[in-house]
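Note that one protein chain is taken out, while the other chains of the complex remain in position.
For chain A:
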Amino acid sequence: MGDEMKNSTEESTPVNQDELILAQQRQIEKEISESIALVGELEPISSLNREYSNDEVYLEKIKDLSSKYKNIRRTRPDGNCFFRAYSYAGLERLLDKKDEFKTFYKQAEESKNVLVSLGFQQFTVEDFYDTYMEVLKRIGDIVEVDDAKKTLHYLFNEQGYSDYMVVYLRLLTSGQLQKEQDFYSCFIEGHRTVADFCHQEVEPMYKESDHIHIIAACAALNTGVRVVYMDRGNNKSVTEHDFPEGCTPSVHLLYRPGHYDILYP
């Protein structure tokens, strides 16, 4: 005990226990999350069964899910999963539809100016925009759809590209929320302004997404999404929700509490 006391007073740098605990917690989360690919390979829906081998409620729901969908593509559970999954699935679909891809590309080209006009500083947005456009251009320039999809998959598993795609979609979502702030302010709890909400819940990496993020992201990219909810609730089937309501969804995502993966009909 005496020695410990002596050691701690001899330390030239005071150690903050809270910071140490936080750092350790972050390290553990990081290790778990990094064992899972940023965006995985296509797998059959039945691959979900092994995660719930003794769980009747989930097994029943997986059965229902497999009557609606053929495949699932898992994403890394790092708090960015909605943005990563949505962005990947949206682009993957556009590769099959060259005309829509062109429109999407044009809109993306304009998007930096829109963000700057909303008050984002040019030099903070630039690198993310450049990477976003580089990815769109690289996959758009490939003639063979299958090759383009392989490149998309490769780039979304390169941390540098993948994370910058996530940041840019977060910024587009933030831009959308701020552009339509009169509408979105009704959905924000507490006394925060829409801008505060964006700075704290949308723009920072690893912050998880809620309905409001999804609605704004869909509006920003003009791409509807169907989210299929699978949880421990009592009903035997999964629940579906389309954003925006009444749309024909282009992207399908599976939501299990705290996490999004991509679904394929």
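Going forward, a contact is a pair of C-beta atoms (placed from the backbone, for glycine too) under 8 Å apart; a residue touches a chain by one contact, two chains touch by 3 or more; residues count from 1.
The rule is simple: contacts and distances are computed from a predicted model.
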Just go with whichever of "Proteasome subunit beta type-1", "Glycosylphosphatidylinositol anchor attachment 1 protein", "Ubiquitin-conjugating enzyme E2 G2" or "Replication factor C subunit 3" UniProt uses as the name of the absent chain.
"Ubiquitin-conjugating enzyme E2 G2"
Chain not shown: contacting residue from A:Leu171, A:Val194, A:Ile212 or A:Val251:
A:Leu171
Can you work out which residue in A:Glu34, A:Asp96, A:Glu126 or A:Asp210 touches the chain that's missing from view?
A:Glu126
Of the residues in chain A, which ones touch the absent chain?
12-14, 16, 18-19, 22, 26, 120-121, 123-128, 131, 159-160, 163-164, 167, 171, 190-192, 196, 199-201, 203-207
